[in-house]
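Of the protein chains in this complex, one is absent; all others appear in place.
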Amino acid sequence: MAILECNELVKTYGHAPALDHLNLSIEPGHILGLLGPNGSGKTTLIKLANGLLTPTSGQVLVNGAVPGKDTHAIVSYLPERTCIPLWMSTRKLLDFYQDFYADFRRDRAEEMLQHLSIRMDQTIRQMSKGTREKVQLIMVMSRAAKLYLLDEPIGGVDPATRDYILNTIINNYDPEAAVIISTHLIADVEQVLDEVIFINQGQVILQSSVDQIREEKGMSVDALFREVFKC
Amino acid sequence: MKWQFSNDAPIYSQLIEQIKVGIVSGAFPPGERLPSVRDLAVEAGVNPNTMQRALTELERDGLVYSQRTAGRFVTEDRGMIETAKQSLAEYQIQNFLTAMVRLGYEKEEIMTLVRQGNAGEELRNGDSGM
Partner (left out) sequence: MLRKLMKHEFRATARIMGPLFLIVLVPALAANLAIRFLLDSDVFLPNLLGGLLMAAFVIGMASLAIMSIVLMVNRFRTNLMGDEGYVTFTLPVSSHQIVWSKIIVSTVWFIATGIVEALALLVCFFDLDVMRNIFNSYYFHQALQALHELVKRYGLNVPAIAIELIVFCLLSCAVLCLEFYAAMAVGHSFANHKGALSVLFFFVFQFALQFISGLLFNLDEFQNMFYTGMNGMQDFHQMMAVLIGMELLIGAVYYVVTTLMLKKRLNLQ
């Protein structure tokens, strides 16, 4: 069964359609890139899959179900911004995730935190921006979810951290789960992806494997993106 | 082992080539057990599915074989490894010759340059060997 499915999905804000009869089907076992310019509908799609928005018409299904508290239990979401409560300490945050998510692997999270020398009693507020993002990522990736939705996971971090994040994503690979990475930084993630989706003006304009694009078009996905979305 | 990727060729075929290089150069010795797909993927920084595809093709070519529970191993057939090494070498030579011809050199000039370059290299190596 498709882990994420969209059928004639429409979402309008006022008069502007953010998603325009979007059709999509994603099978587990892949790491996908959701690629498109700003305003193409990437974030809207992710929010709909999370149940943070409701469709104007059409449907979005996660593992065959409408987004709600049951799908939240199998979806792990990394928002673009740091959204974890600032007043919590690392330890309290671990308690929080462990309490609410049955699939949270605390030992993995603690291992990663220790590896990055992040202290247990430090509050999120006291951490630098980069460290906060790492903590949030560690929490998200330490869940054994069926669908990971990562919104710009490597956007504002230094190259070494970028490598660490991509490393974590590969290491976390589960043939029964799908990882969707929404990003602008295509060149950096291209190797990690096996499939990409180009989205523009609320519609899917391309869904293909990375190698297929390289074979058929003779260029990288990054190059193809620049061509397709030339200003 | 350093993994390098270029933008135009499919990643899986680049992986095949680089693993082959690893095998013929001895980084993955004959009979050696290869790391798991996931570990190799992490090391190379690529998608595990892509790595899997590369390894499957290498299995098909016979350079690598898998034992159900034990994992994947480099072949012990040194003849096959030698053949692979030669075909990689031929490929490099072809590319080199094409590039030199594009610069405008004739076959004879190329051979002279190669011998000179090799002698110079040996001299430098000799010096540093002292």
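Order of writing sets the labels: A and B. Residues in every chain begin at 1.
Just so we're on the same page, contacts are C-beta pairs under 8 Å (C-beta built on N, C-alpha and C of every residue); 3 or more make two chains touch, one makes a residue touch a chain.
Source: prediction; values computed, not measured.
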{"item": "Partners of the unshown chain among those that are drawn", "value": "A"}
{"item": "Option from A:K92, A:R162, A:H184 or A:R226 whose C-beta touches the chain left out", "value": "A:K92"}
{"item": "Subunit A, residues in touch with the chain not shown (by the definition above)", "value": "13, 47, 50-54, 68-70, 72-73, 75, 77, 79, 81-85, 87, 92, 96, 99-101"}
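Here, only the chains that are shown with their structure count from here on.
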{"item": "Subunit A and subunit B: spacing of chain centres that average the CA atoms, whole Å", "value": "35"}
{"item": "Touching residues on subunit A, where the partner in the complex is subunit B", "value": "29-31, 163, 166-167, 170-171, 173, 190-194, 210-212, 214-215, 218-220, 222-223"}
{"item": "Touching residues on subunit B, where the partner in the complex is subunit A", "value": "5, 7-13, 38, 41-42, 44-50, 53"}
